[in-house]
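The structure's right below; bear with me while I get my questions together.
In this view, the complex is presented without one of its protein chains, the others remaining in place.
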């Protein structure tokens, strides 16, 4: 083991043990975090999220200008950026990439983010103009989405499926070796435009589903970084020699989804009663060992628009009972919680909820289903209660709002509120940031009061990291900043 | 008249009639019985504790008190509490109920079905035995766990599904065992002598063949019970076990699993020890039975 | 002890079955004196050797008959087809060609329940031919009740009667085969065969697995039963000494062929077939003045009896 | 080459088989053996004494369960579980193999000193080993012959016990041979190292008379070549064909012994007489022996 550690420093090969596998490297179709966080190492976007999630900074576009009506944007492209195949990036590539991302197709889960883009025009080799159907405040944030990464025009002559498994981007790393379902090894892009970067020779994302094994890999020096160690293991990992635990702010929110279409959950009093009955503080302690924070709003804490002052329904059994007494189902009724199999955290939460609601006389059954079924049931509205984790992909709250609260959202809880719809719509088109924030705060308070969904906790991004890894940072949106990372000799 | 012709019985000779040598009696029987007794006592204690769980603990095995999570052993909580603050001792006692029930039922059913199918397959000739054995081949060429997992997936979680899934798969070894035994038995003279007595095939099959071949299957069933407990645990690992909050050892071990990395072993170890004890008890019973039944032959 | 079923039947006023099965009047009257007549029996086995099927003729054109009340011997070396013939006659093997006539009627390839009763068999190995789990009583009751020989209430009495018939103590009714000696087991097997009142008993090497000293008891019993019940016996053996001492007529079988047939004494003293000669020559001779002496003593009593 | 090797081994064994200073090839004196019966240890062989001279063939006759096999197994040191040596001694070629000086059995005489032909060749031959190799095995271990030499010797041996085509049969498995052939192979294997004493445990009981006759002839010639034979059987006729002397054993005790003629013509013991009278030589009713006569078997049950 000793040998392998010094090797890591000598060769600057970083191994990250991850809970998710990388299955798709085509930016427009990859949807899971396992895909996105690998895509972000290979591809880059016009704008780039700031590390703290507070907004965007220049990426492959060095600057931009908005027309006065807000419907046309001109971007100046960075010069001297080369694709992994040696070709220089020009406006042609940008137009191709944006057009590809915004063209609707079955398997493009992000396409809805780019519907506002009407047209992409090449002004010259290093200038493009985007015409929009309406003024669109989140545009810059949307353009930082990995789904609209810049690819070489016409996939550099490859077919789409060839490109998918052997992608070419402008990022600090290029795909070296990819054993699907096992690991993907990214190697240094020697032609990278940020001079002197990246420092690492390679980054390997190793898929390890079992949380114990992941942390053991870091303890044994087999991997340098364990993505998402379990909260329980944090204390013992911290005690391990040469290993520390990094906690990065993240947009992660764990929430309870109630099906507002179903009786008696369509009754706001029932929902409120259920919310009052949940002891979030106890959950933070028992389930997360203090490695999380109880959530007051359904919007992530580290996202623009988060209203700190949102008053949630705090744990109060007396109030819960009172609410239930007021409701249409004052007595006993039964519910089913759908739980993703193989997810100990959700299962634990479900058992806690089960026990909490039992005190209200609600008879709760657990139904363990595989995660796809849980998701498709949610889409189909075929559930009573379920739990989900949400992270945001862009620094603007619009995606979140659309996705979670608007009546047209395909994954909502059946909650419909014209006022909320109106606020979201208005905020999206509003150029005035302060006004937007006010609108979003109002939405959050409405949601907190009517409890169509119950926020539980905000989770930080936990990483067990060997001390030898220098400069490892993860943005609030979960993006790994790996180009600065280096591996030092271990004592 | 013939009576008078009978050669008289030898007069008891003073020297050699003292000790009558009789037909050999099972020699190992007492020893084998000791094994069975040890096994049954051990298993009996566990079974009684499980059945009379309410007498041995005042805690509700599903009652959570998150504020008392992960306590060590103390007079109030004999074995401490788990991450939900539930009493581990109570969960251990109540947890055996469903596990033992499912494990035993999922042995009895295949035992009966498999033994009958195997006896039929071994006793008769023709198409029915062929069909049975082909089916057995098919089921057994399916990896055991894969089929169980897929079946549990189809049927949904819970004791009943696990029982059905295991039964649907595990009749095969019993069929094989019983067929093999029947094939041997079929050539034994006593089956021929039964037929010569004019008994119908069905009569011979159920009255003579099956009772005589069942023992092997029963011995195998002993280790099969432990295997079933193992399956329940494994299914729990894949999130397909008994549905919470019903207490169950598989869930207990699996819940404990996430604490292994944190160096907390007791949550997993405690139910494991119980299963090991059961395995030990069944091994005693199985060996004892095997000896008793072997000597009988 | 021995319950006279006869008197019982009278008492109950029931007709037919519930009589001493071996009492004088109930003895089956043969339609012909020729009880069993086997004509042109051919039996072929198909065996697989190294995956290839080969046909093997175990019995070739066998003609054989047994008359009522006769003890007929069938001798031959191991594998010569003795058991094969007996299994065909008793109904355990329907894969034969030729005619097996019993009591004037041809037996079908599948026996009827009645026909199963009429021909019974005692097997070679008493250690293997009894169900190890059943006590003697259960074993006997099963046959009795299955064939409705007597009414349920009489079954126990009938069992005791059978035990007396084969000279076994009644206490053994509750013993398991494992608790009995070989000789006792063989007697149980005989009792079970007799329970259904057969006309013909096929004894397939009934003493081969027993000690010389025990053999004598069984042989005596069979001879006794033959006399008392007019039971016809087809006695199969490879022990020529035994055949010689009990059988009236003898068949010699060699590789599936019946090579010699005739009254026992004639076969033994003037064998016409070369194989028979060899067989007889191979019998180990015991020369003992003591035995000769005994034989001398025995002769007169034998003649007396005849 | 092999000859020198053989002598060398013989020299390393102190009590050499070829030690001439003994009168009896096999000497069993006052042997007592206990067995476990229903958890109790009961005597099964009681003060048994048998002496056999080189070249003599001695019969041991008795009914089933009388302790014949136990005695032979004691000589071979092959007690199974539940049988225990208690007292007495056994000497093979003058060397005490079991006795006060060798309480745990001294196996050095096996093979070259004493060998045994078992009752059931079907179970006594290794079912998965070619029969020839089962003979070669013994030769290589005891005589230290090379493979080829041993093979040659084995084929000779097979030929000598009347196996036709020994070269072909060499590579046969036991299950491919008939019972008589198997018995011959076993005899060949047991006499491979020219033992001074050959024990036979009912080796012909399972065979046909014609084959039995041939096998007996082989034993006869083995005895003639100077080997001491201890032949166990319950068949008096066989004894009368083969042996010069015999002992009658009943319930673990020798009840009569002497030369063949003496015992057969003027039996003294009741049991011997019964045995003789139960032989099926008398036309008509046979004489039942003591042990099975049905009426007293119930004693057996009570005796439990």
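Per-chain residue numbering starts at 1, and chain names A, B, C and D are given in the order in which the chains are listed.
Basically, a residue touches a chain if its C-beta (ideal position, glycine included) is under 8 Å from a C-beta of that chain, and two chains touch if they have at least 3 such contacts.
We take it that contacts and distances are computed from a predicted model.
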Worksheet, complete the sentence: Its UniProt record identifies the chain omitted here, from "HypC/HybG/HupF family hydrogenase formation chaperone", "Acyl-CoA/acyl-ACP dehydrogenase", "ABC transmembrane type-1 domain-containing protein" or "Multicomponent K+:H+ antiporter subunit D", as "ABC transmembrane type-1 domain-containing protein"
Practice prompt. Have a look at A:266, A:371, A:445 or A:486 and name the one touching the chain we're not showing.
Written response: A:371
Practice prompt. In the full complex, which bits of subunit A touch the chain not displayed? Write them out.
Written response: 1-2, 4, 15, 17, 21, 23-24, 29, 31-32, 105-110, 112, 164-165, 177, 179-183, 185, 204, 206-210, 212-214, 216-217, 219-223, 341-342, 369-373, 375-376, 378-379, 403, 410-411
Response to the item:
Note that subunit D touches the absent chain at residues 76-78, 80-81, 107, 110-112, 115-116, 118, 120, 123-129, 134, 137-138, 141-142, 173, 175, 186, 189-190, 192-193
Discussion item. To test your reading of the contact rule: which positions on subunit B touch the chain that is missing from view?
Written reply: 134, 137-138, 140-147, 149-151, 153-154, 173, 223, 226-227, 229-230, 233-234, 237-238, 253-254, 257, 260-261, 268, 272-273, 275-280, 283-284, 287, 290
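Heads up, the rule we're going with is that only the chains that are shown with their structure count from here on.
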Discussion item. Need the central chain here, defined by C-alpha centroid distance to the all-chain C-alpha centroid.
Written reply: B
Worksheet item: If you average the CA atoms of subunit C and of subunit D, how many Å lie between those two points?
Response: 35
Discussion item. How many angstrom lie between the centres of subunit A and subunit D, each centre taken as the mean Cα position?
Written reply: 87
Worksheet, complete the sentence: Residue ranges of subunit B touching at least 2 other chains are 5-7, 22-23, 25
Worksheet item: Can you list the subunit D residues in contact with two or more other chains?
Response: 274, 277, 285, 287-290, 293, 295, 300-301, 304
Discussion item. Going by the contact rule set out above, which residues of subunit B touch subunit A in the complex?
Written reply: 62-64, 66-67, 69, 83-85, 153, 156-157, 238-240, 243-245, 254-255, 257-264
Response to the item:
Per the touch rule, the subunit A residues reaching subunit B in their complex are 211-212, 215-216, 229-230, 232-233, 235-237, 279, 282-283, 285-287, 340-344, 347-348, 350-352, 354-355, 365-368, 370
Item to complete: Mind listing the subunit B positions that touch subunit C in their complex?
Response: 2, 5-7, 22-23, 25-26, 188-190, 192-199, 203, 207-208, 211-212, 296-297
